[in-house]
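For this view, one protein chain was removed and the others were kept in their places.
Note that the chains take the letters A, B and C in the order they are written out, and that residue 1 is the start of every chain.
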Amino acid sequence: MATYNKHILVCGGSCCTSGNSAQIADNFKSTLAEKNLSNDVQVIQTGCFGLCDQGPVVKIMPDNTIYTHVKPNDVRRIVEEHIEGGKKVEDLLYVNPITGERVEDNKEPNKFHKKQIRIALRNCGVIDPENIKDYIAHDGYMALAKCLTEYTPEQVIEVVSASGLSGRGGAGFPTGKKWASSARAKADQKYVVCNADEGDPGAFMDRSILEGDPNSVLEAMAICGYAIGADKGLIYIRAEYPLAIERLKIAISQAEEMGLLGDNIMNSGFNFHIELRYGAGAFVCGEATALIHSMEGKRGEPTFKPPRTSEKGYNLKPTNVNNVETYANVPIIITKGAEWFSSIGTANSKGTKVFALAGKVNNVGLIEVPMGTTLREIIYEIGGGIKDNKKFKAVQTGGPSGGCLTERHLDIPIDYKSLTQAGSMMGSGGMVIMDESSCMVSIAKFYLDFTVPESCGKCTPCRIGNKRLYEMLDKITKGNGTMEDLEHLRNLSVVIKDTALCGLGQSSPNPILSTLDNFWDEYVEHVQDKKCRAGACKDLVQYEINPAVCVGCTACSRNCPVEAIKGELKKPHQIDNSICIKCGTCITKCKFNAIRIK
Amino acid sequence: MSHIEINAEKLNIIKDICAQYDNRPSDVIHILHGVQGALGYLPMEVQEAIAKQLGIPVSRVYGIVTFYSFFTMEPKGEHPISICLGTACHVRGADQILEEFKRVLGIGVGQTTPDGKFSIDCLRCVGACGLAPVAMIGEKVYGRLTPNMVTGIIEEYN
Amino acid sequence: MRKVQSLADLQSLRDEFRAEFCPADVKKVQVKIAMATCGIAAGAKQVMNHMVEKSKELGLDIDFTQAGCMGYCYAEPTLEVSVPGRESVVFGYVDETRADEILTKYIQNNELVEGIIPVNYETTD
Partner (left out) sequence: MENMITLTIDDRQVTVPKGTTILKAARSIGIEIPTLCHYELKGQGVENRPGSCRVCVVEVEGKSNLAASCATNVSEGMVVRTNSLRVIMARRTVVDLMLSDHPADCLICPQSGNCELQKLANDLGLRDITYSGEQSKNKVEISPAIIRDENKCIMCRRCETVCNSLQTVGALTAVNRGFGAVVSTSFRMNLEDTSCVMCGQCVQACPVGALSEVNNTRQVMSAIANPRKKVIVQTAPAVRVALGEEFGMEPGSRVTGKMVTALKKMGFDYVFDTDFAADLTIMEEGTEMLDRIARFMKGDKSVKLPIMTSCCPGWVNFFETNYPDMLDIPSTAKSPMQMFGAIAKNYWAEKMGIKREDLVVVSIMPCVAKKYECQRDEFKVDGNPDVDYSLTTRELADMVKLLGVKFEDLPDSDFDKPLGESTGAAVIFGATGGVIEAATRTAYEIFTKKELGKVEFTELRGLEGVREATVDFDGTPIHIGIAHGLGNARKLLDKVRAGEAQFHAIEIMACPGGCVGGAGQPYHHGDFSKVEKRLQAIYEEDREKPIRKSHENPYIQQLYKEFLGEPCGEKAHHLLHTHYFDKSEKKFGI
């Protein structure tokens, strides 16, 4: 049995793989075998290191040495000089991007290559979410204790304001300002509400925080309660999140048991109780006024502002509403200070943002990056690039309220302002990556298809206007659109944005406007050439079997559900496009890549 | 129209759930969750019983039930299937998964199989985008689906 | 559990829990399994149960804990293994076979197995 004293980790991320990392690993193995070191040193391929622009990457453990831009013929040098000779290969060492120096030992705290900073997610995946002791062991409730013993409510608001924290639910309203407004309002009863009605399709940041670190949200709500003078907190959570609900219930009861919630918390005289309120499947309830009506046991229809919820909210009492991620930032801001927090991020937007990275990217996942990170860094370094080595086409942020950005936006440092300027928005943090197989007209249609039934139906532009937008897009994807439709599409979008009652309606045309701006040619192709370059619009594509490649194995014709494919065994087959329903079955069944869409 | 009678057992369940919330109209959404959880769905006589308990017009209850997609007035299958049509699932081919479920079970969205075993619905996002495309059967999440996995999954329940 | 009385009281509790949950030097093998919705959907619970059983069989004394999402949705189920004296390692795509390998190869023999995910984020402490 081998007992290894060294490990060679070869990055197996797709960027590195395309840089021939498999060959590198093989070379290591054969070289080590040749030198009879196979039982001392283990070679293994790993997941992506997030250094995709410097791949292929190799790491030697336990020395913590990272080599970049490694080529297969560098292997021998590494083995001979480093493994055998104990001297690091200078010219392949990772370069500290700030100092420009080559780094020999890449153990913490040398983390220059790490694009992510976990603040809101600091405890996610680290602590046991069902045990409050683990949270306390990680400084849990210290921030609340500090506030109650050392700060006046005004000072708490000052710290939050000075940190530059802004609402992570979408619009980025300054959190300190919001708290101050609720604190100013005079009333016998005030409320602290946590918006956990995460509804953007493709977003799961809030769920992850609640499932991974529920206590940080409870602690932040109590801090908010202390700051604004509220003794009651309510968490409005989607009923579709049973695990998050379960963990919140456990956290609340444990916190109550330890006297960290409830009456006279830590003998300070401050009382704070938290209850859960369940959503019932309505996206619009993410809007603060709709959320409040839903909590009051009504249809979740938004009402006009002002009055703002901070003045008249739940039961017409001053109510501070923030989302999960916003609250999750608060305790650590209190313990580490406003200055620490505001040193992270850009001039306009402080701190980090959690994104749910999804779609056609290799490393789909939950990430947290400082404001100002570029989309390129997120997609290529954290996300490990586009899946199956396809070509990047667009990135959608902000869900149904956001827009699609393209190649030319990849180097914008993202924050609230820059994304809005680019025609999208931060939103709650959904980020969906699309490759060339995504049709942008269809994507716009997909979002409208979502918005139309999710509109509360109250105001005219949203209720009817979005329906009309959807119908026009549907017409275009079916090949029946006209250039006039494109004009109508834009005009109506502008009016809906201008006249809708709430944030949902005011942003629902964004996916259309951003794709019209960024992918105008694709719309025109659908209208004039009746062509969908992505092959996604079934009515606009034809399936074709390449006779030069088809071997006549009959796999396609046997599996075609509508018998549209004819042909003799071992002879090239043909597709009758008048019968074909473009289901794609034949493409997945063909082992020879003989069927293509045109 | 005369009242549709609701049996005493069901009525007691409804009364108990309403009582847990002190018959507060502001908790009607929680109560509807509770009752749907216990009875499976919210037909009109159930909504009426709830309205009576809370002392509110049944129109208000009905307005709420029809607003929130979580509530249903139709009985669901024994194993309700929900296909996620969120963005991540969409770009990873959720529509093909949905088509396959429909084809295998021979029912459409919002319908229940004649034997009452399965029903198909779409939902907006389970929040398990990393596993896209995703479907739920009951509370169990199935991820990284491909159309050819569908038959096998359904067989688990037969 | 008793009620926390003051800031000082909380601090002493914190120190007590730290020794229990995150001691400065680990004396015992720790396995943390990401058990958020996606992890569970991908089979994290079964993997954990399996590992608990298997480690008993192997006579290994391991602390198993559940945790929230580690962020590697593409590689669920994921878990983090901390062995005294070694840097902790995150493994992804863990099924029962790989779980066995982690126990017998990595924990028992310091032999790495497939599925390593290099941690690519910075923590706040």
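We take it that a residue touches a chain if its C-beta (ideal position, glycine included) is under 8 Å from a C-beta of that chain, and two chains touch if they have at least 3 such contacts.
Since the model is a prediction, treat every value here as computed from it, not as a measurement.
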Omitted chain's touching partners, listed by label: A, B
Contacting the left-out chain in the complete assembly, out of A:I332, A:C456, A:I476 or A:C550: A:C456
Touch with the omitted chain, as defined above, among A:R299, A:K312, A:K445 or A:K582: A:R299
Contacting the left-out chain in the complete assembly, out of A:N39, A:T152 or A:N491: A:N491
Identified contact with the non-displayed chain, of B:R60, B:K102 or B:K117: B:R60
Chain B residues touching the omitted chain (full complex): 1-3, 44, 47-48, 51-52, 56-63, 66-67
Missing-partner contacts on chain A, residue numbers: 282, 284, 299, 301, 303-304, 306, 452-461, 463-468, 471, 488, 491-492, 495, 497-501, 506
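Just so it is clear, only the chains that are shown with their structure count from here on.
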Arrangement of touching chains [line / ring / star / complete / other]: complete
Relative to chain C, chain with the most remote C-alpha centre: B
Which two chains share the largest set of C-beta contact pairs: A-C
Cα-centroid distance, chain B relative to chain C, in whole angstrom: 36
Distance from the mean Cα position of chain C to that of chain A, given in whole angstrom: 24
Junction residues of chain A, two or more chains touched: 204, 207-208, 241, 358, 364-366
Chain B residues counted as touching two or more neighbouring chains: 126-130
Touch list for chain A against partner chain B, complex: 198-204, 207-208, 239-242, 277-283, 294-300, 315, 356, 358-360, 364-366, 396, 399, 430, 432, 434, 438, 446-447, 450, 453-454, 456, 561, 583-584
Chain A residues within the chain C interface of the complex: 1-4, 7, 9, 11, 42, 44-50, 59, 61-62, 107, 111, 113-119, 121-131, 133-134, 136-142, 145-146, 148-150, 204, 207-209, 211-213, 241, 243-244, 254, 257-260, 266-267, 332, 336, 358, 362-368, 382
Complex contact set, residues of chain C against chain B: 37-38, 40-42, 73-74, 76
